[in-house]
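Only one protein chain is missing from this complex, and each of the others stays in its spot.
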Amino acid sequence: MTRLTYREAVREAIREALVEDDRVFLMGEDVGRYGGAYACSKGLLAEFGPDRIRDTPLSEAAFVGAGIGAAIGGMRPIVEVMTINFSLLALDQIVNNAAAIRHMSGGQVGVPLVIRMATGAGRQVAAQHSHSLEVWYAHVPGIKVLFPATVTDARFMLAAALADPDPVILFEHALLYPLAGEVEEPAGPFDPWHAAVRRAGDDVTLVASGGSLGKTLAAAELLAAEGIAAEVIDLRSLRPLDSDAILRSVAKTHRAVIVDEGWRTCGLAAEIGATIAERALYELDAPIARVCGAEVPVPYAKHLEEAALPNPERIAVAVRDLLDGGHGP
Amino acid sequence: MTRLTYREAVREAIREALVEDDRVFLMGEDVGRYGGAYACSKGLLAEFGPDRIRDTPLSEAAFVGAGIGAAIGGMRPIVEVMTINFSLLALDQIVNNAAAIRHMSGGQVGVPLVIRMATGAGRQVAAQHSHSLEVWYAHVPGIKVLFPATVTDARFMLAAALADPDPVILFEHALLYPLAGEVEEPAGPFDPWHAAVRRAGDDVTLVASGGSLGKTLAAAELLAAEGIAAEVIDLRSLRPLDSDAILRSVAKTHRAVIVDEGWRTCGLAAEIGATIAERALYELDAPIARVCGAEVPVPYAKHLEEAALPNPERIAVAVRDLLDGGHGP
Amino acid sequence: MNATAFRVLPAAPEPGAAEHDRALLRTMLLVRRFEERAAEVYQQGKIRGFLHLGVGQEGVAVGAIAALDPEDRVVAAYREHAHALARGVSAAAVMAEMYGKATGCSRGRGGSMHLFDVAHGLYGGNAIVAGGLPLACGLALADRMRKRPHVTVCFFGDGAVAEGVFHESLNLAALWGLPVLFLCENNFYAMGTALERHQAMTDIHRKGDAYGMPHAAVDGMEVLAVEAAVGLAVSRVRETSRPFLLEARTYRFRAHSMYDPELYRSREEVDVWRARDPIGLFSQRLRAAGALDAAGFAAVEEEVAAEVAAAVAAAEAGPWEPVEHLLHDVLAPHAGPGAAA
Partner (left out) sequence: MNATAFRVLPAAPEPGAAEHDRALLRTMLLVRRFEERAAEVYQQGKIRGFLHLGVGQEGVAVGAIAALDPEDRVVAAYREHAHALARGVSAAAVMAEMYGKATGCSRGRGGSMHLFDVAHGLYGGNAIVAGGLPLACGLALADRMRKRPHVTVCFFGDGAVAEGVFHESLNLAALWGLPVLFLCENNFYAMGTALERHQAMTDIHRKGDAYGMPHAAVDGMEVLAVEAAVGLAVSRVRETSRPFLLEARTYRFRAHSMYDPELYRSREEVDVWRARDPIGLFSQRLRAAGALDAAGFAAVEEEVAAEVAAAVAAAEAGPWEPVEHLLHDVLAPHAGPGAAA
């Protein structure tokens, strides 16, 4: 097993894709000379040249739209939108072209495109640079959404996304880039579309993804010390959502706490909570609980930003409340 | 009591605002010479002149952003984005400026802006013109979201929105414009921020808003004929959400079906379902149910579009299933 | 390169030119009669949604597309019946699409605003104003990277010029040397907003200078002028693999869509332009040149009438997509989880 940082895993995945398929190219702001805002593409320009590693102007709508057109034209573009914050400028292209064209054309035109974006808060970059809007993409039919939380997923999800005939949004949490971990070589074909149980437990199900997985596993540790066995589920794919995996776990633990860094109201955790209330109501021994980002444009000051985001202690508190307060009817 | 169409009510509300406050002006694509894509501003250019009824170029980001700046500069702009479909082009301005500036500036800069948009499907205008993305706006701290479902609300919500010191998004469902109804003059000060019980009943709570209210009331009629008394709640304000009103009703009926025209996954209905599962779990005698738009870019063909959207029969079926299937544990 | 530089007389002398000119006339007439009929059918409620007619603008799409190679690509907006028909999509497939039938060119999923036919190089039918421009850049980028000789022609209206993505797309195409012909159909109105009320500088083609992009304007009412201008522009794009901005000045004779009361312009203004009807102008020239006589015109009218009648009959008879197929073509079939879910 090789040990890589999440950043290195992303870079390796891009390198591999460029080597294996000459239809693949990378474009985005500063992916070339600069090496990528998060250094994910460092060295690739030298290795693959400016035709396949393309620095774009600050024109999110145009270069995402050009990625859509190039995919329709037979290429396999990897478009990097520097961060999810700026993807709002390309959202029309993603929703009205990438996601809709296959259907609007009666199945004639597919868009085999991958769009990578850094997401998330936690670096004191304030309101305009700290969004966690993954839920918006998970809402849109016609696209798929992946969110690697581990180095192994960061290493292998890209290839699966590129192999997919439809547009795939691939999120990378900016706080994960420096984290190192073992890359587990997949035994069979790599499946990015199903959730993974990252820690088994019988007392409560904790659902997380991307940047929230680490905090959630840390919370599970805290709880274990108190004799509470939490099962931690990593969604991995946000669209389609692997609801069955969640329901299987809830059928075992009868309690669910959903963790998401995004704003709580109408966030990702709401969908999971509603799905449980719809399909596993009678399994529940306690209300579902959500631990999400506070309803505030993320403030700059460190102590305020920390107060605005989920953390292990806050997750643990939610679980304790559930176990104290929760009695089957 | 006067009888108006929803369109006339919107126009009257705009007229009144222009008459009563000279800081108010209307801007948007074709609001002037054309009279508004939905004729909501017909006649206003002649009455108020081009300085206060401003036709804009096709530049959603710029004119919405200009509305934000004008509000900061002391005006009370009403910005019309022709439809929610095109608002994606202005979403960055709404999220990163309108919603964030008060907080980013430490409270110095408020944005008393109203943005009106037509929303919804049902007219065979296909995938790019049939979005119901209200849920995305309901997700954003720093803005408020209103959705008049009745002629009375269409008549009076705008004034309340303009009186608010923060940005308010006001949705108008395109299918409602021609519908006529009585305008009920408010007794006291008009409160747009709380949900309304549009029909009382003890057997099940139906939650709806905007364009879905009529379908939901029709479903309640069908059910009444079968001896099922449905309570119908009209959310009216999508942000803040009046959760207490929903929970009050569920505490009475012990069953909830949520209706929303938007795509089901990560839609508005998810938030309401999750809220019930969080705060009223032990009140439920049956799982919550959602009747939402199908997960497809809305197709053009009439029969396919109809199949993609909620209708009274589909809502009634969901209720019947709930009552048959649902036994308290 | 400017509007007056182009041949506007029929090419009678050149061999085969007579047939060519007849074909241009026939296609313009087909578009005209097709749309007139579509409007009637709309009144009967058999076509719904938005229907945007290009009556008066036929010279632009027909002239431009006549100058393209079969493998060149076309990206159009939502007023694109002419583009589809000129590109060779059958009137039956387009009419069926507007009926919402499974036999439509987009299987009834798209309707009038989303006509697709990849076999004929038609990549839609885009109803977000200016939404097709980046798509065109991407198609051209793929052709350039694959060293394919195709040119992508992107049609859009004067209103689209105000959208930010117009600016972004032209800069990107010029910066990267993408083989795109940006063809602005300037009909002087964006819905009810006149050009001078949505553009601070109304000489649209001159905006090319902001991107170092060659540009020109052409009289869109003269089909041969359009064909010549596009011919020159496209060959230049093909040779240099650099984009070009062409503005074709034309006019919409009818309402913006079926709902438009046309409060924003005078009958007189419309009549002035109607006097320059592209079909009328071209017919006069053909007649004057003796290239086509009364009987010849009648024959063309007959052919076209028959084709339109057959298209309507086929659309009427065409099958509906089974409602069980609602979720088809959201994702590719067998594309893993969620596919046709």
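Per-chain residue numbering starts at 1, and chain names A, B and C are given in the order in which the chains are listed.
The definition used in the following text is that a residue touches a chain if its C-beta (ideal position, glycine included) is under 8 Å from a C-beta of that chain, and two chains touch if they have at least 3 such contacts.
Values in this document were obtained by computation on a predicted structure and should not be read as measured data.
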Among the chains you can see, which ones touch the chain that has been omitted? A, B, C
Selected from A:Gln128, A:Thr152, A:Ser237 or A:Thr253 as touching the chain missing from the view: A:Gln128
One chain is left out of this view; which of B:Gly32, B:Gly142, B:Gly211 or B:Pro312 touches it in the full complex? B:Gly142
Touching residue (missing chain; options C:Phe34, C:Tyr211 or C:Phe282): C:Tyr211
Touching the unshown chain, chain A contributes residues 29-30, 32-35, 37, 55-62, 85-86, 89, 123-129, 294-297, 299-304, 307-308
Absent-chain interface residues of chain C come out as 162-168, 170-171, 174-175, 197-201, 206-207, 209-213
Take the complete complex as the reference. Which residues in chain B touch the chain that isn't displayed? 25, 51, 54, 56-57, 59, 61-75, 77, 92-93, 96-97, 101-110, 141-142, 144, 164-166, 193-194, 237, 239-240, 242
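By our rule, only the chains that are shown with their structure count from here on.
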With centres defined as the mean of C-alpha atoms, identify the chain lying farthest from chain C. A
Distance between chain A and chain B based on Cα centroids, please, to the nearest Å. 30
Go ahead and note the Å separation of the Cα centroids belonging to chain B and chain C. 36
Where does chain A touch two or more other chains at once, residue-wise? 92, 96, 103-104, 141-142, 239
Can you list the residues of chain C that touch 2 or more other chains? 106, 108-110, 114, 126, 128, 131, 164, 330, 341
